[in-house]
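As you look at this complex, bear in mind that one protein chain is not there, while each of the others sits in place.
== chain A ==
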Amino acid sequence: MAEVLVYVDHVDGAVRKPTLELLTLARRIGEPVALALGSGAENTAAALAEHGAGKVLTHDAAEYADYLVVPKVDALQAAYEAVSPAAVLIPSSAEGKEIAARLAVRIGSGIITDAVDLEAGDEGPVATQSAFAASFTTKSRVSKGTPVITVKPNSAPVEAAPAAGAVEALSVSFSDKATGTKVTGRTPRESTGRPELTEAAIVVSGGRGVNGAENFAIIEALADSLGAAVGASRAAVDAGWYPHSNQVGQTGKAVSPQLYIASGISGAIQHRAGMQTSKTIVAINKDAEAPIFDLVDYGVVGDLFDVVPQLTDEVKTRKG
């Protein structure tokens, strides 16, 4: 069976969930070969093997942390040349898309970004994308070269499918462009202990209606009662009430959880672009005319300062 190259997103060897989802999709079109780069790369092997990687290529060098994007493209190209895969799959993070794009030009291939599903087709893998703030669904494929496809988080189930996962060291020589953009400083984001926004099964978001940074505590309390991640609208972020890294929408994170709860958010098109594919949508808004109500499975017209704390108490009671 043809091999499919999967780019691994990991933090010091801990494989992030979107990569495990990619392995599920990769198995639909071939036999997954994983590529893990940077510090802890070898420690990814067990998790990757458990989810279907026949082979795990690894390489570590200081360049991956010290320079932006290009060293990773050089490595991916080396893996591509070593494997000659039928397709290359990469998680749709900001960096993942940039890596994918540059690889595609180098190998003379087309690229599909932000796929939400993938299946085998007669003329190569067929990707589903969601367009125009999720109001359209398209099916596309790469028609020249080896398909390079980036896939959004939550696009496939994580499935165990034990495979050999044989670790092989990849040999990489960096191009002279690899050191073009220096990373001169790095401030890690502090962990909140809550689930990662794009990977969470439940997201609880607050908007301008929350009316102040300190009031976000009631949004967080609801999130914690449900084991959810916290999101925010751009209005709330721009007001400085919540960090930009929690923004949901076109210029923030795209989320696709099982449950999305919007409080004090009107539902502007740019916000909808980031949450419209959520399975179940709930809104709390005091304006019965707010456009968010056009999307909801369940909506409460009311003051969030009454409804949200009552809901939180009720969740806690029911969970005992």
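Criterion: a contact is a pair of C-beta atoms (placed from the backbone, for glycine too) under 8 Å apart; a residue touches a chain by one contact, two chains touch by 3 or more; residues count from 1.
Here is the rule we use: contacts and distances are computed from a predicted model.
J.: Just go with whichever of "Electron transfer flavoprotein subunit beta", "Branched-chain amino acid ABC transporter permease", "Na+/H+ antiporter subunit B" or "RNA polymerase sigma factor" UniProt uses as the name of the absent chain.
T.: "Electron transfer flavoprotein subunit beta"
J.: By the contact definition given up top, give the residues of chain A that touch the hidden chain.
T.: Touch with the absent chain occurs at residues 11, 68-70, 73, 93-95, 97-98, 100-102, 104-106, 109-114, 126, 130-145, 177, 180-189, 202, 226, 234, 244-245, 250-251, 258-259, 269-270, 273, 280-282, 284, 288, 293-303, 306-315, 318-319.
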